[in-house]
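Worksheet: the structure to be examined is printed underneath.
Complex shown without one protein chain; remaining protein chains in place.
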Amino acid sequence: MPDVRQLSPAAVTPIGVSARLGTAVLALLVIGTVLLAPFLLDTYMLNILIRAFFVAIAAVTVDIMWGYCGTLTFGQSAFFGIGVYALAIVFTEFGFGTWQILFALAAAIIVSGVVAALTGWLSFYPGSTPLYASIVSLVVPIVLVQVLYSGGTFTGSSSGLVGFETFDLSLESWFRVAGLGLASVAAVALVLMQSDTGRLLKALRDNDERCSYLGINTSRYRIIVLVLTAIVAALAGFGYAAFGGVAAPENASFTFGTRLIVMVALGGRGTIIGAIVGALSIEVASAYLSGSLPYVWELIIGIALIAVILAFPDGLVGVIHKLTRGVQQPRTVPATRLCPIAVSAAVDGGSDIAIEVRELGRHFGSLSVLDGVEFTARRAELLSLVGPNGAGKTTLIRCLSDGRERSTGFVAIAGQPIDRLPPDRIVRFGLGRKFQAASFFETLTVAECLRVARTHRARPSLTSTSKVLELPVAAISLLEQSGLADRLGEEARKLSHGLKQALELAMVLSLEPEVLLLDEPTAGLTRAERQGFADILTTLASRARLCILLVEHDLDFVREISSRIIVLHQGKIALDGSVDEVVNSALVREIYTGQQYTASKVGP
Amino acid sequence: MTNALQVEGLASGYGTSEVISDVSFTLAKSEVLAVVGKNGMGKTSLLKAVLGFLPAWRGTITLDGKDVTRLPPHLKRRLGLVYVPQEQALFQDLTIRDNLRLGLLSDRNFGAALEHVGQWFPMLTRRLQQRAGTLSGGEQKMLIVARALMAQPEILLLDEVTEGLQPSLVDRLSDVLTRFRLDIGTSMIVIEQHLPFALGIASRYLVFKRGEIVDSARVDAEAAARIEAHMRI
Partner (left out) sequence: MLTLILDTVTTAALLFIISSGLLIVFGVMKIINFAHAAFVTVGGYAALVGSRLGLPWALVLPLAFVTGAVCGAVTEATIVRWLYRRPLDAILATWGLGIVIGQIITLIFGREVQFVQAPITGTVGLLGVDYSAYRIVMIAAAIMVAVVFTALLSGTRLGLTTRAVIMNEMLAQGLGVDSSRVRLVTFAIGSGLAALSGALITPLSSVDPNMGLPWLISAFMLVMVSGGSLFALAASCVVLGGVQVIVSTFVNPILGGLTIAICAAIVLRIRPEGFARA
C-alpha cells in the first residue's frame, strides 16, 4: 500500500465547503432569472436576448479555442453557419416534422464535425504555427460563404433562405430554451476548463513544445477540441435559425467570425464568463444603438478593441477583477497532497542499452553540424557531453529526441529505433528531455505543471482537479529537496531561476523516463543549487538506474559526477572515455585553454 | 584624463536568472584589457550588458565621463563604442561592400575609409561585390575586423575574434590592432580563449568566473601561469 504523506500545510478549510454552496446558489439564481425574466422584459428585448444567447454560445466556443488553447480562430462562424443552413435547407426542402428535425440536427452535427476535422487536420500538425492555424481558420468561412453564394435556390445564394416552417414556440418559451441552453453550455465549459483537462489545454497554449516533450500529442488534442467546439457552435446556429426563421450568408461569414472574437476580447478571454458578457453586451447594445447611431457604434467597437489589446488584455472581466480585488476574500486553495508511486522495476533480461547511435549526421546543405557520430550508452551511466561552442552538442540532443531532425544515421532509445518519429512518440519510449532555458507552463501553478507532466501516464480528469498528485519517488524527493513541495500552489512564473530549473526537472522525472537528456542544467544556478543537482543526478543514475546524458560547460561539475565523458569538436566525437582519461588528455587541454587545435589530431 | 569606460557594480541577466553580479572595472584611454575565463562564465553577457542588449539591473556604465547606463545600443555606437560579436557578426547575404558600409554611420566618408582599410586588408577591397557568406572562415573574420575599424572607434569590444583563425592571421590581427591603438588611441576589451594572443596585446587582464571578476592584474611574465591556474580543469 503506498503510503500517503501530507506534505503541504493546511488541509481542507471551511472555505472549501462554502465554495460548493456558493456555486449552487449561483446556479439557482441563474435558472431563476431565466425562468422569470420573460415576465419582466418587453418583446423587443426578449427577441434580442434570445438571439444574443445563441451567439453567446458561439462566443464561448471561440473563447475555448482562443483563450484556453491559444488559437486565434476566425472560423467558428463557419460552423455556426453550418448549423443555420442545415436547419434552413432541410426545412425548406422537406418541410417541418419530427424526422426532418432529427435529420437537420444530424446534418448539422455531422457536417460541422467533418469540416472541423478537415480544418483541424490542415491546421494542426507537428511543426505548424499558431499563425498558420489562424490563416486556415480565416479561409474556412470565406470558402463556405462562396459555396453558399453559388448554391442557387438550394442555399438561397446571397439572399439566403426565408419563410420555411419552424418550431412554434412562444417568445417566452424560446427565451427559456435559449437561456437554459446558454447556461448549460457555460456550466459545462466552466467545469471542463477548471478541471485538469482545462489545465492541459492551457499548457498547450503556454508551451506546445514542452507538451510534445511530455509525450502529449498536441495536434490530436487540438483537433478534438476543434471538432467538439464546432459541433456546439453548429447547434447554436441551429437554434438561432430555428428561432429566427431566416438563414443568411452573413451568419457564416468571416465578418461574423471576427465579431465573435471582438466579443471575447472585450469581455475577457480565457474566462468563459467574459465571452458571455461580451457577446450579450455587444448584441444588446448593437440592437439599440445601431438604429440611431450606426457608424458611431461600430467606431466605438473598433476603438474599444484597440484599447483592450493595448491596455486591457483581460477585457471587462479583468478590469472588474482588479477593481474588486480589495473587496474579495482571499481564496484559499485546498492543498494538494503528494503521493509516491513505485516505478515498475526495470525488466530483467531486457537489454541494458539505453541509447544507441550509429553514423549520425546532421547537415545543412554543405555545412556539416554533426558527422559520423557513434556511441552507445547503458542504464545507470552518467554520461557528459562536452565541447566548445558550436561543436554540435545541442544539435545532438535534438537528433536524439526528435526523429525528424537528423540527416543520416540510426538512433535507438531504450531499444526502440526512433526512425522519423516526432518527440511525443519518442518520449513514450522512455525519454525525458530537459531544456537549457527552463521550459514549463507560465500560467499554471507548480502542482498543475506536474499534473500536466503526468498526462501520458495518467489521463487527466474532465470534471475536477485532483487533490492527490501521484508522482514517482525520484520526483518527490526532488520536490522536497528543492523546497518546491511547500510551494505547490504558487504560480510557476514567479519562482526563482533555480526553482524553475528544479520544477522542469521534476516534471521530466514525472514521466518515469529511462533515459534523461539534460542541456546545460546548471547554467545560472548558485553553488548550493548546483551541489543539490549533482546529488540528485548521481542518485538517479545509481539507484533508479536511469541513463543520463548531460551537456555541460562547467568542467568541474562534469568531473565530479560523470562516469564517462564524450568530447565533441566540430561535429565529430574527438574523445570518448572515462573521466580520468579525458580530463588528463592533452587534447582537451588544448580545446579548453586556447592553443590551436586542428581536426587531424585525435586522441590523447 | 577621464577613463574611456568605467563600469561600477553592474548586475544583469536573463529573465529571473542573474548572470553578471557586481562587476566593476575601468578601461583607460588607449588601453587594451583582456577578459579571460572558461566557457559559459558570462563574458559575452558582460559585453552585452555594457552595450545595452541586456538590461542593467544595478550599477552604472560611464563612457568618457558620460553616464550611458540607460542608453540603447545604437546610440552607444554613435558615441564610438564598436562591438564585434562572437557569433552572427556578418550579414551573410550582403556583399562585402555593403557589410563594410554598415561599419560607418553614413555613406559620407565611405570612399576614404575604404581606401584606408584596403591597406591592411587588400583581399577584401579586391572583391567588393562578393557575397559575404561565400568567404572562408578566416576571410569573414578579417571582414568583421575591417568593418569594426572603418569607424575608427573610440572603444572596441572584441568577442573571441581569433576563433577559427590560422596562426598567421592571428599574428596579422595582433599587428593591426596594436597599430590602431597607437595611431588612433582606440581602447579595447578583448574576450579570448587564445591566451598568447590576448596577453600579447593587452596591458591588463580580468579573470571572469560565474558572472564575477575573480582576478585582475597587469600583464607580465607570470600572467599566463596565474590565469592557467584559474582555468585548470
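Descriptive notes on the structure:
Here the chain labels run A and B in written order, and each chain numbers its own residues starting at 1.
Note that in this section a residue touches a chain if its C-beta (ideal position, glycine included) is under 8 Å from a C-beta of that chain, and two chains touch if they have at least 3 such contacts.
All of these numbers come straight from a predicted model, not from anything done at the bench.
Touching the missing chain, out of A:N47, A:T166, A:T258 or A:Q436, is residue A:T258. Among A:V114, A:L299 or A:A586, the one in contact with the hidden chain is A:L299. Between the chain not shown and the residues A:L41, A:I101, A:A117 or A:I135, the one that touches is A:I135. If you put the hidden chain back, the residue from B:A89, B:V117 or B:L158 that touches it is B:A89. Residues of chain B that touch the chain left out of view are 51, 53, 72-74, 77-78, 83, 85, 88-89, 91-94, 98, 101-103, 105-107.
Although one chain is not displayed, chain A still touches it through residues 72, 122, 125, 127-132, 134-136, 138-139, 142-143, 146, 149-150, 254, 258, 261-262, 265, 295-296, 298-299, 301-306, 309-310, 313.
One rule holds for everything that comes next: only the chains that are shown with their structure count from here on.
In terms of their C-alpha centroids, the spacing between chain A and chain B amounts to 43 Å. Per the touch definition, chain B reaches chain A in the complex via residues 13-19, 38-40, 86-87, 166-167, 192-196, 228, 231, 233. The touching residues of chain A, when paired with chain B in their complex, are 388-390, 437, 495-497, 500, 520, 523-524, 553-556, 559, 583, 588-589, 592-596.
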